[in-house]
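Below: the structure, in structure tokens.
Note that one protein chain of the assembly has been removed; the remaining protein chains are unaltered in position.
Which chain is which? They are A and B, in the order written, and residues in each are numbered from 1.
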Amino acid sequence: MKPEFGRNPQLNRNGELHHLLSIEGLPRAIVERILATADGFINVAEREVKNVPLLRGRSVFNLFFENSTRTRTTFEIAARRLSADVFNLDITRSSTAKGESLLDTIDNLTAMQADMFVVRHAAGGAPYLIARHVAPHVHVINAGDGRHAHPTQGLLDMYTIRHYKRDFSRLTVAIVGDILHSRVARSDIHALTTLGVPEVRAVGPLTLLPEGLESMGVRVFTRLDEGIRGADVIIMLRLQNERMRGALLPSAQEYFRNYGLTPERLQLAKPDAIVMHPGPMNRGVEIDSRVADGAQSVILPQVTFGIAVRMAVLSIAASSQRIQ
Amino acid sequence: MIELDAEAVYRSLAARLREEVVGRDIRLVGVHTGGVWLAQRLKQDLHVSHEVGILDISFYRDDFSRSGLNPSVRPSSIAFDVEGSDIVLVDDVLYTGRTVRAAMNELFDYGRPARIDLAVLIDRGGRELPIAPTVVGRRIEVPDEISVVLSRDDDGRLHLTLEQRREA
Partner (left out) sequence: MKIAIRSGRVVDPASGHDAVADLFIADGRIAALGSAPDGFAAEREIDARGLVVAPGLVDLCARMREPGAEGALKREMRAALAGGVTGVVCPPDTDPPLDEPGLVRMLRQRSREAAGARLYPLGALTSALKGEALAEIETLAEAGCIAFMQTGALPQDNGVLLQILRYARTFDLPTWLRPVETTLAGDGVAGAGVVAGRLGLPAVSALAETVALYTIFEMQRETGARIHLCRLSSAAGIALVRQAKREGLPVTADVCIHHVHLTDVDIGFFNPDYRLDPPLRSQRDRDAIVAGLADGTIDAICSDHAPVAEDDKLRPFGEAAPGGTGLETLLPLVLKWCGSSGVSLTTALSKVTSAPATILHEPTGRLALGAKADVVLFDPAAHWTVDRAEIVSRGGSSPFSGYELLGRAMMTLVGGEIRFDRAYGSGGNGR
């Protein structure tokens, strides 16, 4: 393996977080620092003036090659609350196909004094390509690449669990749904194992489970009842429309019968178990509305936490010293 | 290492502050960490009814571009309404004045106070900004290489030590 593709490109030579590309390979101390820093930003959101001057004068460019209003909006809010200048570029794949390559786009934007790129792309690995290419002072934050990673979602999910459960070292966490195609699932798995969660479970039909889960430290279940029995945390994943017909799954109805989280099934988990979902939810497909809106659901707080966590990520990345 | 009698200096500070705030409904706001310990003691000794506000100025420092973010940020928390309030900002050591500037900037993002007074345990001079304390426990002069550090032991007693500053 070539040396520079083996070294974790997220950390600078001092071991500080320079880019956030994936939770895999992040030292536990950095993950914990991000969560602790997010605590500071939660309180900022509760004030009259919801800004702090940390990133004043910095330019943050949201580069979304894949559509997503919610993630882009939360990043925009996070960057603005840090007093950064925010620019949104919705580059659909067709306009890139018109000629300008991904790296040409990056070069043009860097020439416009971009300090940070928040990137979402349909191809796994795209943020790594960008991170290798940008000038040393520019930071790249992965807002989701293909099926590979969605690190800020993983971090905000951990923040949520920490908020309600405090101690990671005794938890059983079940992730339910289309793990195969889910970057959220992969990031959650890496975050949970990094933080020392002893039992991480993946639950889904065989057609939606990737290879190698055991080697990532995960116990695999194909039955929801067994998978969530005794769980402290249940993370429900969104089932995408295109999976619901065809060879992976026959229908949304059959999926809900077998893997939908209903109030009855929720009783199999611990009585104080929390239910999470990265959103947007498909009510009646992966989750029953009574659960989504019920007392154990923390789905709305996840959104608030998401802004604080993203503020923490942007500040910490922006604060790394330049590589000598 | 030279030891100042921190408890004695504190008693001077408390006495001066008590005189200063006669008849006023003040709210104490301490700057992490030493300022918070002092503010908590002052709340007791001056019988201030309101909860002590806590400021962690990490997000307001003026050296972010050079030094980056504080590796251990703690949440600020102010339970009362800053708008129109009479505030005494409390810190342990006043030096360049930059911490106080950051604290004031942060305070103003909570609301517009009617008045801010500054109470510090030690004023060591060396100001780089036009900041002046309202009440001081003791003024001392120390060379730049020396740090003045406030600590608190398990019994709650305050201690002041002068230490050789290690290169940042």
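Heads up, the rule we're going with is that contacts are C-beta pairs under 8 Å (C-beta built on N, C-alpha and C of every residue); 3 or more make two chains touch, one makes a residue touch a chain.
Note that the coordinates shown come from a computational prediction; the quantities given were computed from them, not determined experimentally.
With respect to the full assembly, the chain omitted from this view is in touch with A. Screening A:123, A:268 or A:281 for touch with the missing chain picks out A:123. Note on the undisplayed chain: of the listed residues A:146, A:205 or A:279, the one touching it is A:146.
Which of A:38, A:63, A:102 or A:158 touches the hidden chain is settled by the complete complex: it is A:102. Listed here are the chain A residues that touch the chain not shown: 1-3, 5-6, 8-9, 21, 24, 101-103, 121, 123-126, 128-129, 133, 145-149, 181, 183, 186, 210-213, 215-216.
Everything that follows uses one rule, which is that only the chains that are shown with their structure count from here on.
As a whole-number value, the distance joining the C-alpha centres of chain A and chain B reads 39 Å. Put simply, chain A touches chain B in their complex at residues 16, 33, 36-37, 39-40, 42-44, 47-49, 51-54, 315-316, 318-321. Across the complex, chain A is touched by residues 56, 58-60, 64, 68-69, 71-77, 83, 105-106, 108-111 of chain B.
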